[in-house]
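For this depiction, one protein chain was excluded, whereas all remaining protein chains were kept in their positions.
When the chains are written out, they are named A, B and C in that same order, and each has its own residue count from 1.
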Amino acid sequence: MGFALGENHWTTKLSYTTENGIQIRGYDLGLLIGTVPFPSVLYLLFTGELPSPNIAKLIDAIMVASIDHGPGAPSVLAARTAASGGATLGAAAAAGLLTLGKFHGAAVQDAMEAIQGVAELARNGSGLDSAADAVVAEWRGAGRRLSGFGHRQHKRQDPRLARLFELAREANVFGSYLAAARAIEAALKRNTGKELPINIDGAVAAILCEIGFPVSLSNALFMVARLTSILAHANEELTEMPPMRRIDPVDHSYTGPAARDLS
Amino acid sequence: MGFALGENHWTTKLSYTTENGIQIRGYDLGLLIGTVPFPSVLYLLFTGELPSPNIAKLIDAIMVASIDHGPGAPSVLAARTAASGGATLGAAAAAGLLTLGKFHGAAVQDAMEAIQGVAELARNGSGLDSAADAVVAEWRGAGRRLSGFGHRQHKRQDPRLARLFELAREANVFGSYLAAARAIEAALKRNTGKELPINIDGAVAAILCEIGFPVSLSNALFMVARLTSILAHANEELTEMPPMRRIDPVDHSYTGPAARDLS
Amino acid sequence: MGFALGENHWTTKLSYTTENGIQIRGYDLGLLIGTVPFPSVLYLLFTGELPSPNIAKLIDAIMVASIDHGPGAPSVLAARTAASGGATLGAAAAAGLLTLGKFHGAAVQDAMEAIQGVAELARNGSGLDSAADAVVAEWRGAGRRLSGFGHRQHKRQDPRLARLFELAREANVFGSYLAAARAIEAALKRNTGKELPINIDGAVAAILCEIGFPVSLSNALFMVARLTSILAHANEELTEMPPMRRIDPVDHSYTGPAARDLS
Partner (left out) sequence: MGFALGENHWTTKLSYTTENGIQIRGYDLGLLIGTVPFPSVLYLLFTGELPSPNIAKLIDAIMVASIDHGPGAPSVLAARTAASGGATLGAAAAAGLLTLGKFHGAAVQDAMEAIQGVAELARNGSGLDSAADAVVAEWRGAGRRLSGFGHRQHKRQDPRLARLFELAREANVFGSYLAAARAIEAALKRNTGKELPINIDGAVAAILCEIGFPVSLSNALFMVARLTSILAHANEELTEMPPMRRIDPVDHSYTGPAARDLS
């Protein structure tokens, strides 16, 4: 089956191991432990550099905002269904992860593309409003769903938004991309007559544009965060539910701790 | 197909959504964003309570220690193989996650069981050494691999250990479970003649025992952390490699930034 | 990273490719195409030999019997949920496949173990009935669910059974394992007071025992067959349904062709 040693040699810019250590993007992992918070080491792996303190705070906030969306989220239902059939925790989680497709969860990337499109047109001299009208027309013409705007459940105001925008303002990353997102919101109302407010995907997309996060990894950030709730729900299914349940997507209620404040 | 409304009603203790918010274990998610770090919100979802500052720091440290083990890790190779065949980023990540089975990565749970077994015997009056001898004999008798001790590559000292133990000492969670882990290490040497030092799984297991982390979710903690590197490597494969590669598990090298210090 | 060529050399008994052909268990794949039916080539790959005509017919029949169990099957619901979130057809199918765990679908292996246990005890001189009583007692004592007996929906008679048993009789493989399965059915009634008739998993298990099919691959046979309906349902979801549906596990109906006969 003749092949030469080295014919299949390949390289990576991410990490390597030696007998004495693990190196991530040039940093010794041993030095990062307990010194740099987990979301910042994720940022390092994804982008190649450690974040500034402001950006570190925003990445952490976005991950918290993305961690869970309740027991009716499709990814949770798929993971519970697999667990209920007898899958291991890891296999159930994989079934959930596979559900974070184009429509559920993986919308941040699309929203980043739309927002960057508007910002670029505006930079090139279009007024912001006509830039947004142009992008909205283009996406509607292509039959493409403009992710990041409107939400089935939180029709008026997604509860996570005010907080994310407040943090973005504090971090001083509240510039042209957030303006572009607001311009799309207005253009959608002008063009469709409907209120389609920025939703969590749109807000995250705008902030990720502001901090220059790589578009191709925006959904990856969401997946790491959301895997947490997929695992928590799958574990509850495995440890507290009878097997082979018919899992109703809406007919469920919450029996955990009552509402409480951060002390 | 007669069924009554409510027949399939079910409950969860984890979270729920309303038109105005998302509640996690009783806390409003909007209040957690930017206030409580991501690893602590993960801890909340997994255990039901927010961690103390000491425990929060240890959970973060364990997640950083687990984030990546280089390009030759089986989970990374599986994810790159799927990506190379044309899978999307999410599907490639799921293939990687499925690789975190009993032997690769999911060993923390086994190690927790062994350590708890030794600690319990010792509490009941056995000397610590004979407790460890008993558990080692039991596992070897059952043909069960004692995860958490010994490492193919880091034969002398896993580089992440010293740091984790230092943090555990600082957090004052350095008690009977860490002693039990050391006792197993010694018992393995007495019984097999081999040096099988505590490895990263064993260290994480001992610390998780100390802080009372649920055994059934120990691997879940690892999965969230490690998904990060699975995604980073799969993304590198998708964006920088030709399709349909024959991915050699050992013949690769690192071309990223040179060794550098935290400034 | 010093390693010697050949250090990781490994072998397989299944197949290999050359520039001029693909060899499966010693047979040229080119010769099998159009000559040996697909279920028989599957049997060759799984067991190492081509089946006799009688066994070939039974394997085909078992695969047809396993192909689909309607839109409410957990594997179908998980695949549709993933598809509805925007997964590709292959990723949705993987989510469905992950649902074929210990409880849903993967029960044939357990049933084979119970049936082989009874047959062995009976061969060693126990009467068949007391052998079945012993195995039932052992499984109940271990808190282990005796798969292969009883069915949520087809309470009286699983509709696929009569046909499978008829074919087994025609193929002259109607011996001690089918008798053992009937003995377990009777023992369950004696011991629990409930009617728990042999179900499809039990019937398939008994026939696979009769023909000496490898226990570890019994679920694999089911998975190949059932992947068919998982894909058909996922494709219907992708091509005919709106995205992000809340997929009710029971509130659905059939709108396909009316009942018709084989002409």
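The rule is simple: a residue touches a chain if its C-beta (ideal position, glycine included) is under 8 Å from a C-beta of that chain, and two chains touch if they have at least 3 such contacts.
Fair warning: this is a prediction, and the values are worked out from it, not measured in the lab.
Among the residues B:14, B:95 or B:171, only B:95 touches the chain that is left out of the figure.
With the whole complex as reference, residues 1, 3, 8, 87-88, 90-91, 94, 249-251, 253 of subunit A touch the missing chain. Within the complete assembly, residues 5, 72, 74-75, 77-78, 81-88, 91-92, 94-95, 98-106, 152, 243-244, 246-250 of subunit B touch the chain that is not shown. For subunit C, the residues touching the chain absent from view are 5-6, 8-17, 19-39, 41-42, 45-46, 48, 50, 57, 60-61, 63-65, 67-72, 88-91, 93-94, 97-98, 100-101, 106, 153-157, 159-160, 162-164, 166-167, 216-217, 219-220, 223-225, 227-229, 231-233, 235-236, 238-239, 241, 245-248, 251-262.
What we mean here is this: only the chains that are shown with their structure count from here on.
At the interface between subunit A and subunit C, two copies of one sequence, more than half of the residue numbers in use appear on both sides, so the contact is built from largely the same positions.
Using mean Cα coordinates as chain centres, the one most removed from subunit B is C.
The pair of chains sharing the greatest count of C-beta contacts is A-B. Chain centres here are Cα means. That of subunit B falls 34 Å from that of subunit C. As a whole-number value, the distance joining the C-alpha centres of subunit A and subunit C reads 38 Å.
In subunit C, the residues that touch at least two other chains are 87-88, 91, 94, 249-250.
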